[in-house]
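Removed: one protein chain of the complex. Kept in place: all other protein chains.
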Amino acid sequence: MKKFVNDPDDVLAEALRGIAVAHPDLRVDAENRVISRAEPTRAGKVALVSGGGSGHEPLHGGFVGRGMLDAAAAGEVFTSPTPDQVLAATQAVDSGAGVLHIVKNYTGDVLNFEMAAELAEAAGVRVESVVVADDVAVQDSTWTAGRRGTGTTVVVEKIAGALAEEGADLAAVAELARRVSGAGRSMGVALTSCTVPAAGRPTFELPDDEMEVGVGIHGEPGRSRVKLASAREIAKLMVDPIVHDFGDPVGPAIVLLSGLGGTPLIEQYLLYGEIAPLLADAGVDVQRVLIGDYITSLDMAGASLTVVKADDEMLRLWDAPVVTAGLRWSA
Amino acid sequence: MKKFVNDPDDVLAEALRGIAVAHPDLRVDAENRVISRAEPTRAGKVALVSGGGSGHEPLHGGFVGRGMLDAAAAGEVFTSPTPDQVLAATQAVDSGAGVLHIVKNYTGDVLNFEMAAELAEAAGVRVESVVVADDVAVQDSTWTAGRRGTGTTVVVEKIAGALAEEGADLAAVAELARRVSGAGRSMGVALTSCTVPAAGRPTFELPDDEMEVGVGIHGEPGRSRVKLASAREIAKLMVDPIVHDFGDPVGPAIVLLSGLGGTPLIEQYLLYGEIAPLLADAGVDVQRVLIGDYITSLDMAGASLTVVKADDEMLRLWDAPVVTAGLRWSA
Amino acid sequence: MSDAVSIDDLVAWIRAFRDAVHRHKDELTRLDSEIGDADHGSNMARGLDAVVAALNPAPASASELFKTVGMTLVSSVGGASGPLYGTLFLRMGPALASDEVDAETLGAALRAGVDGVIARGKAEPGDKTMIDALSPALDAWDAAASEGFAAAARAAAEAAARGRDATEPLVARKGRASYLGERSAGHLDPGATSATLLLEALRDTLAGTG
Partner (left out) sequence: MSDAVSIDDLVAWIRAFRDAVHRHKDELTRLDSEIGDADHGSNMARGLDAVVAALNPAPASASELFKTVGMTLVSSVGGASGPLYGTLFLRMGPALASDEVDAETLGAALRAGVDGVIARGKAEPGDKTMIDALSPALDAWDAAASEGFAAAARAAAEAAARGRDATEPLVARKGRASYLGERSAGHLDPGATSATLLLEALRDTLAGTG
């Protein structure tokens, strides 16, 4: 396993140490593995808490800061945080105005956040939750665990974070978060497996001439394994199911093309060069686009595409200032 | 070769297409492979031009924008741009106030930029050049090609870019750029080789239990090959030669820890958690730090550490607003 | 007394489960690699190490024991298995209010626990989860409970193993494996495998009892 690690079991604790020393504007609670803003939540501001398994950096810790999250609970690599962690994050940032939990739809994340919300409510903190379930690689059904949550999470965190910063109340922030969440669709492709440090070897073996289509962000195999294709063909494999799933013409949209951790930027841009015309052809009017590593799967080579149908309010809040390690701009 | 590509020979052209469509505030001259700001250079503003082989993204194209570069000439993967390209970049952004060429010290880059500067001068453009040669893995000597230019380039581009934005003249911008360049030291470690698309296979073979110490950013093997070590030991292999090369106590510094393209952020933070205390012990007073993929080597797993001894002026200009694809903040 | 178990027996069970999980850690992770995210072995090992640490000194009552086990799992595992295994034990506690734990009470406690898992996770038998091992194990336990602990535990462990094996051809409908759709068939479910270890540990611990 070719990684910068000491003991594979200490990866999270040690990465948090690096984050703490690199970012004085963040507070890292090493015991609970919670990253929060160093400044306490402004009185009356709704707080946003997200979290999940680690290995998806900059998600979520990299999105803590002005205009986005107030705290993130970092689980072990690919393992949802425990209710205690989420509760600690929640209590650390509640100003009394309530807390929005932003949860990616995985059984573990949902269950642990649910338990944390119960505990927080019992402790007198008002909690609303939004569950992001945007991965069109997974057939949606009430009989199953439903769709995974992937790239739309970044967009939800950004837009809901901006609204909270403006002083909206918990109900309004939650409502918008759910609207953004419902407007997003994602699709991922992996060229290689990732390697979970504690496992020490690639999660799956992938021959040199094959790729996995419809992967999530936990190194799980995808929906199907096919022959390695050109960037042009891969772009189609990503765009088509998203557009198809929307059904109606999409119109104005925010687009995120995220590398999965092992794919360099030059390839991501090349891929986006193929994706952009396909989106245009399909009636997606790309208003904003982010390209880079935003939601990753350790060292997996691959990329995931997210399209969020965006109205004017969403675009305005997308453009609002944000100051985090992973996303940073001013109005 | 597991990459998002169509034809390996078209990688650069196609990546530029993606950049063009993703960034409306950039102008991409597809013929000359020049990325420049969409807005013409403000009259009287010194223009900054850099460039080099591609495969190091976001360097250099990702650093074109307000507060940093005016244009970047993108060579083929790992191949310096031709004089024509650099000349085109130079002429595209000269406002009459002159152009600073920021060149990484590689024979190819130096020769091609030299020829371009001669051509530009002949065409009436005033050109100054700064050559960055910061890689302590390479013994410095007047009898050799000297040290490679690596991470300090990012810091030179940021700080000189800010001074140019303030309206300083060519001599002043060049003088500062040389000062920053002289104040930087870098050291890189690779855990895997990269794969040049046109070559189709890894540049070097590296057994599972070995790593390359003292690598550059072109996939060239390093200064020595040693047993794979823990992050703690690797941090020492990076910090020690830098500190040793400075000789005198460093004091206030800007630090850049850049992933080489295939190493995810979680590992970079973990590594920085090991680097930070070593720097502190060695008297490096880290005033600013950047962690992420800023100067890469295609899909190589590894990292490079850069320490730039920084005075107050450099820190002030480092903090000045910057709006580029790869680096973005406001004052 | 041959038809009741002591706190020490129950603690021994949990320790035996911890040991079994450590022995099968790599196998659990490998199974989770195939249809999940390669962490079930380390999740369970981490949680049970914390549990064993929390059981020293041993709690005074069976209900307190299982409360500690459940709370510790919830707060140290994360993932899907943390809240689910945690709930299993948390719900067992109240069902063991009396100090006399015979085969029927332990069976009732296990059922309360598994009902809790179903309530939390909403999985049904056949969804390819730990329920596929736990549910048949309970039925087997109840059917054999009148023959005493050892017999009940033997029957339950066997039924769990059969249930685990029966997950192989199934297409997952719950948990992370469900994302694979049809591709989830042909693999054992990691949670059903660890749940079988739980019941086998019980069988082994109770082998000497009535």
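Letters A, B and C mark the chains as written, and numbering starts fresh at 1 in each.
The working rule: a residue touches a chain if its C-beta (ideal position, glycine included) is under 8 Å from a C-beta of that chain, and two chains touch if they have at least 3 such contacts.
Keep in mind it's a predicted model, so treat the numbers as computed, not measured.
**Student:** Identify the visible chains that the left-out chain touches across the whole complex.
**Tutor:** Hidden chain contacts in the full assembly come out as B.
**Student:** Which of B:V77, B:V103, B:A235 or B:A253 sits in contact with the chain that's absent?
**Tutor:** Counting the whole complex, the residue in contact with the absent chain is B:V77.
**Student:** One chain isn't shown here. Among B:R178, B:R223 or B:K309, which residue touches it?
**Tutor:** If we include the chain that is not displayed, B:R223 is the one touching it.
**Student:** Of B:H23, B:R148 or B:R185, which sits in contact with the chain we cannot see?
**Tutor:** Considering all chains, including the one not shown, the answer is B:R148.
**Student:** Please give every residue of subunit B in contact with the chain that is not shown.
**Tutor:** On the subunit B side, contact with the omitted chain comes from 9, 53, 75-85, 106-108, 111-112, 114-115, 135, 137-139, 143-145, 148, 196, 198-199, 203-204, 216, 218-221, 223-224.
Heads up, the rule we're going with is that only the chains that are shown with their structure count from here on.
**Student:** Take each protein chain as a node, join two nodes whenever their chains touch, and name the resulting shape: line, ring, star, complete or other.
**Tutor:** Chain contacts: open path, no cycle.
**Student:** Which chain lies at the heart of the structure, taking centres as C-alpha averages?
**Tutor:** A
**Student:** Can you work out the whole-Å distance between the CA centroids of subunit B and subunit C?
**Tutor:** Centre separation, subunit B to subunit C: 55 Å.
**Student:** Could you pull out the residues of subunit B that touch at least 2 other chains?
**Tutor:** none
**Student:** So which stretches of subunit C touch two or more other chains?
**Tutor:** Answer for subunit C, listing residues that touch two or more other chains: there are none.
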